[in-house]
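A protein chain is absent from this complex, but the other protein chains hold their places.
Labels for the chains are A, B and C, by order of writing; each one numbers its residues from 1.
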Amino acid sequence: MSRKLVSSKEASKIIKDGMRVAVGGLTIHRKPMSLIHEVLRSGTKGLRVLTLGGGPDVDLLVAAGAVEGVEAAYVGFEILGFAPNFRKAAETGRIKFTEHTEYSIMAGLQATAFEAEFIPSKLLMGTDILKALGYKIFDSPITGEPLVAYPRIVPDVTLIHAQRADQYGNAQVEGVTAIDLLLAKASKKVILSAEKIVTTDEIMKVPSMTNLPSTFVDAVVECRYGAHPTSCYPYYTYDLWHMISYLESAKTGKIDEYLRRYITGLDSFESYLDEVGEESRKKIEMQR
Amino acid sequence: MSRKLVSSKEASKIIKDGMRVAVGGLTIHRKPMSLIHEVLRSGTKGLRVLTLGGGPDVDLLVAAGAVEGVEAAYVGFEILGFAPNFRKAAETGRIKFTEHTEYSIMAGLQATAFEAEFIPSKLLMGTDILKALGYKIFDSPITGEPLVAYPRIVPDVTLIHAQRADQYGNAQVEGVTAIDLLLAKASKKVILSAEKIVTTDEIMKVPSMTNLPSTFVDAVVECRYGAHPTSCYPYYTYDLWHMISYLESAKTGKIDEYLRRYITGLDSFESYLDEVGEESRKKIEMQR
Amino acid sequence: MNSYTPDEMMIVCMARELQNNDIAAQGLTTPMALVAYYLAKATHAPQATIMQLAGNILVHIDEPRRISILYNEFRAMEKAVHQGTQTEVYETLFKRTDSIIEFFRPAQIDKYGNSNNSLIGKDDAKIRLPGGFGIPDVSPLYPRTVYYVPRHERRVFVERVDYLGGLGVEAKAAKTRRQIRVVTNLGVFKVDADFGSMRVHSIHPGVSPEQIKENTGFEIPIPRGILETTPPTDEEIGLIREKIDPLNIRQLEILSGEERTKTLLELLEKELAEKP
Partner (left out) sequence: MNSYTPDEMMIVCMARELQNNDIAAQGLTTPMALVAYYLAKATHAPQATIMQLAGNILVHIDEPRRISILYNEFRAMEKAVHQGTQTEVYETLFKRTDSIIEFFRPAQIDKYGNSNNSLIGKDDAKIRLPGGFGIPDVSPLYPRTVYYVPRHERRVFVERVDYLGGLGVEAKAAKTRRQIRVVTNLGVFKVDADFGSMRVHSIHPGVSPEQIKENTGFEIPIPRGILETTPPTDEEIGLIREKIDPLNIRQLEILSGEERTKTLLELLEKELAEKP
């Protein structure tokens, strides 16, 4: 195993204009926000973002104009409602939104990971979602019945935030695990940020907790509060207050101000955390 | 969750003549031997046995005449060599052996588990193994290239031995995990034996160690040394001495004697363990 | 007691759909669904299995749990017996299709039981919704599909959904004879393959047939002498208010606009004060 620990700035160099970038986590849970901030600061453009359920990750990327297309089964802030910047951009056609379902994303990734050329299934047949995806329908060579051919999905890079990892990228993901492991298997490259970098001895204590092994990881970054304002069980819950103020800024046309104040006007995610303030972090902190 | 704890005798009633029975574990690792003994004592016939890598499980089932067909990617005793009864029966045509590879088994099970109608892949094209499997080759609806259609595999029952489980069947499998979880997903029924039945509180201590959840399990049986003479990390290693004497009995035409002495002539797996003797168990014991 | 709110009536109706050996899957942002699962488990369905947080956390509950906004994931993990992946959630749904119960909240539902959480409006003036997530995948597979609509309105109950997401009883992909239930603040409705379009199953006490007709965007037959929904029992109300949702988080599914934001902030402060 080789050491893969780098700075988030270094890691983000893997991401180039126009790439298909997959994002782990789910909606407001364990999104790799520090990596997203790094992408925004790097000025990368024309990304095609793919995620199972998008939240502040997708909305920010769209708000900052880094995105050309979004593929997801859901984009929203769960209990807080719509993702305002994403929604506007999708409605006006500024970005191309490809609506997936959980299955259509997982099937495409599974095909890639398992060396299948596609996944043939009856699911979604008859829906407008399948129609819009434009996936081919063909006759089963076994039964003759019509089937959907779910083509391979191959992200160029996947961004994942894990609870802990060692310097080689042996990572433990807890709570809402979503499709992070599957994304890692199907992606050409994987950038992992971890709330804590721990020793390999620590990882070895319960090897079955390592659900994202180093064999699928290309770069590792340490970042405390790296999922903020989304949650990172067991360390902190989501900062709904911050997200409410973010949504308010979008509503009142002040999203550029938000971006400058919290992301593009700063030099690092640490500065963002300072700007958010210790009191806010205290509110959501659950375990050190 | 419903309580599923029954006796192995009760559980084995799920298995009927002619069924396709899948067996977990790998070669001489964590084979559900107490359940295999129960099948042999019940006199069930004409089974079609499927396993990734067979060892004493397959060899015993074949020796006792319970089996009509075997599907596996490997059948042998690893460092101890050939599986003698299986080999003779396969060579003389007394059983139908279908040689799989790891991929052909996993692909068939994956298709079932993931609601795919089959798995289309280029793997194994050109091999005699694929020819003998008789799988269809068809043209990809996406690229036009020829692909193999790996059809669904749906075992009627799967037998698995886990290290520990609660009464609902939330099970933790450790060490060589093989394809047990995949078998459980693809099978109509799952009978689980566990080295230890523990409280659900015990299971909840590290939920990510539960790699075989109760949702896939239909019956649970407690059985200490339930994998003997195969291994069950971390509790005991394989009893190679017992397996060597088993192989010797096959070589010297005394397999019927072995079967009577250790299985069919006894009333339970506990009696088998008595017959094996405490000294033998002491040799292989690693942790209580 | 015998006094209850519309959301409590709904939750009780939803809970009743749960059978004892069912596997209940929780999707995104659905406090009412979770209250209903916990209620069923505390009453007639103690053996039901609950898969929380989009399903990947399998929890073991021996006594009524409290729902939460802030600590949702933490409370689930406290009682987790298994932590899987989203692929595995689907593999569970596929294997146990007949025992799965999942409460979906549609933005639109039509008389054939089709649902839509994708796009509202035809032609150019479209509203982009968050998305159907898993509904379009699995709804046609389930023998029983349950939708819930906290605000029964014409813009939700439409003649034909603007965009076909979750398929109704016309779906060819349907595996078995299907029954679709829709629980709303006015009553319980059903669509099955035999009859072909939505009918009333029962009307909640105090609701008139006219109210239903007025708020439904398609012709809905309401025969005389239609069943009245059995009201919540004191035990059910007690469990909801005292054990499962004492902070009244469930009301978030009914409120909208400023009022909702205000209530949400109040709820967050209350939860914060109780931080575990």
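Convention: a contact is a pair of C-beta atoms (placed from the backbone, for glycine too) under 8 Å apart; a residue touches a chain by one contact, two chains touch by 3 or more.
All values reported here derive from a predicted model rather than from experimental measurement.
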| item | value |
| --- | --- |
| Visible chains in contact with the missing one | A, B |
| Touch criterion as defined above, residue of B:67, B:181, B:203 or B:250 at the omitted chain | B:181 |
| Contacts of chain B with the absent chain, listed as residue ranges | 26-27, 29, 52-53, 72-76, 78-80, 82-83, 86-87, 90-91, 97, 99, 101-104, 106, 110, 122-129, 174-182, 211, 231, 233-234, 237-238, 240-241, 244, 283, 286 |
| Absent-chain interface as seen on chain A, which is shown | 1-2, 113-115, 166, 168, 170, 185, 200, 203-204, 207-208, 210, 213-216 |
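Here is the rule we go by: only the chains that are shown with their structure count from here on.
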| item | value |
| --- | --- |
| For chain A and chain B, chains touching each | C |
| Inter-chain pair with the most contacting C-beta pairs | A-C |
| Farthest chain relative to chain C (centres taken as mean CA coordinates) | B |
| Between chain C and chain A, distance of the C-alpha-averaged centres to the nearest whole Å | 27 |
| Per-residue multi-chain contacts in chain B, two or more chains | 114-115, 208 |
| Interface hub residues of chain C, defined as touching at least two other chains | 57, 77, 83-84, 87, 90 |
